[in-house]
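Report on one structure; see the data block that follows.
Excluded from the complex is one protein chain; the other protein chains are retained at their positions.
Take a look at chain A:
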Amino acid sequence: MISQLSWKIGGQQGEGVESTDRIFSTALNRLGYYLYGYRHFSSRIKGGHTNNKIRISTKPIRAISDDLDILVAFDQESIDFNAHELRSGGVIVADAKFGPVVPEGVDAKLFAVPITSIAEELGTSLMKNMVASGASWALLGLPLEVFNKAVEEEFGRKGPAIVEKNIEAVKRGAEFVLELAGGPLEGFKLEPADGKQKLFMIGNDAIGLGSLAAGCRIMSAYPITPASEIMEYLIKKLPKFGGTVVQTEDEIAAITMAIGASYAGVRTMTASAGPGLSLMMEAIGLAGMTEIPVVIVDTQRGGPSTGLPTKQEQSDISALIYGTHGEIPKIVLAPSSIEECFYDTIQAFNLAEKYQVPVILATDLQLSLGKQSCEALDFEKIQIDRGYMVKDIPDREDSSMFNRYAFTENGISPRVLPGEKNGIHHVTGVEHDEAGRPSESPVNRKKMMDKRFRKLAKLDVENPIHLHAPHAEPDLLIVGMGSTGGTIDQARLRLNGEGITSNHMTVRLLHPFPVEEVREQMEKAKKIVVLENNATGQLANLIKMNVGHHDKIVNVLKYDGNPFLPAEIFERCKNAAGNLTQEELVKNGNL
């Protein structure tokens, strides 16, 4: 019996890869396994190779694996493209229809199952996904009843006849492969899981759910990969709460509509990726200048320009921090797990209103789209803090306006919503006085700039960093952000096996930078590896600028569109731990 296994399905986009994955993983989730998914897909609808990989484990996991145990292939391209990933003795389940061949040099067992023929015999080739997932399920020696229940739920609303057909397809796939293999495969049998059902979702789902919990009632957004799932989720849910999603004409309208709604008192959000964020920058400056709270999600993807729209990258960091003209206070928060996607979304709304600033929630494609098990979400932890809002303002003797931008000790001024009697004030992106009237006075200008920045002087963010620091003086401090944490932890186990001690720090608050928390850990380590999915080391530069220790920092970068694998991190950290300098490492091709 094994405690974990990796499974992948490949085929042409639009061929049922997604649905096979969904039904297979839903059934596994039902048994209580921990799952971590990875989607390889292209920016097109039909055609082009696509594959989904799931890691299945009896213990929590947050990373894809280096290798693969089972590959399900709908075409030869899927075999040719993915077979190198199979571990020695791995299994290929392929559609007999195309006469599958195991590539030379690959040590794998091939089971050719007439996937398409069985589906067509049962009425439609659409049921290929059922035959394929049934075959996969059977090889693992898992109980078919659980799978059938998942099928019932997936197809129940289409009527009993459809359910029955699909169950039959699963059964036929299972029977056929078991006959070929002579029963479930030894060495592929999974230990039973704990039976406790986990939540199973993508980061974008968790953000959507978090925004509902936070009281978000309007979302204005423009479709873009990999952010669209958030608006698609919320348009299904918000009408129940009286709100809505507005699909705007562009991202500039999305952010300015969110600013308008937020100004008028509704918690509002927009979500996009790099190209959309670029368009929003001027308006983010307006929110900063006018102190209107707003939440912006950036699901980072491969840039620049259209870049790699369906691939992993973490290259918006600098743009998110510096990307508006002039200087405004803002908060950039980077959740590093599916649970944090939920809690940080709630936190983002609270921070935005508490400090009256734009808050950017930065994920990356793997975190936003990788489907994974999620620990139970705690209702008790949902808290709503709307900050310094005033109501029922007493009449004033004179006809002066309300001092919405009053100079206060902590810089946070009383916020009043339109509709409130005696609260009338002006709001403008022009530099302004306490009542919001345009002002070019140098004295006022300086005071206002200082007031706005003073708001973040005592910023209170939950867990600005995460730390796994078992060593007092580690050989390495590995620093990452976003979705890379789980993979780093896997690599650290291997580093430990080689006698290289490491601590792990995840930076969650990218701006304002948590200098003291980070400094303390950096000082203890002999060397610091900053690991990120971009070409120029944006996180490392941020650390160098804010904390220092330039001489100790080694960049580990990956910007080919794919997430880090544990083995890569292991190798590169091992090299980094040696005595070579960064230049020498680069020259030797070690980094």
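The working rule: contacts are C-beta pairs under 8 Å (C-beta built on N, C-alpha and C of every residue); 3 or more make two chains touch, one makes a residue touch a chain; residues count from 1.
Rule of thumb we're sticking to: contacts and distances are computed from a predicted model.
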## Note on the structure
In UniProt, out of "Multiple sugar transport system permease protein", "ABC transporter ATP-binding protein", "2-oxoglutarate ferredoxin oxidoreductase subunit beta" or "Chemotaxis protein CheC", the chain dropped from the view is recorded as "2-oxoglutarate ferredoxin oxidoreductase subunit beta"
### Candidate in contact with the missing chain, chosen from A:263, A:343, A:405 or A:570
A:263
## Note on the structure
In the whole complex, of A:283, A:369, A:505 or A:529, the residue touching the missing chain would be A:283
### Query
Who touches the missing chain here, A:214, A:478 or A:505?
A:214
### Query
Residue-wise, where is chain A in contact with the chain that is not depicted?
29, 197-201, 205, 209, 212-215, 217-218, 220, 237-244, 246, 248-250, 252-254, 256-268, 282-283, 286, 290, 374, 377, 379, 382, 384, 386, 399, 401, 417-430, 437-438
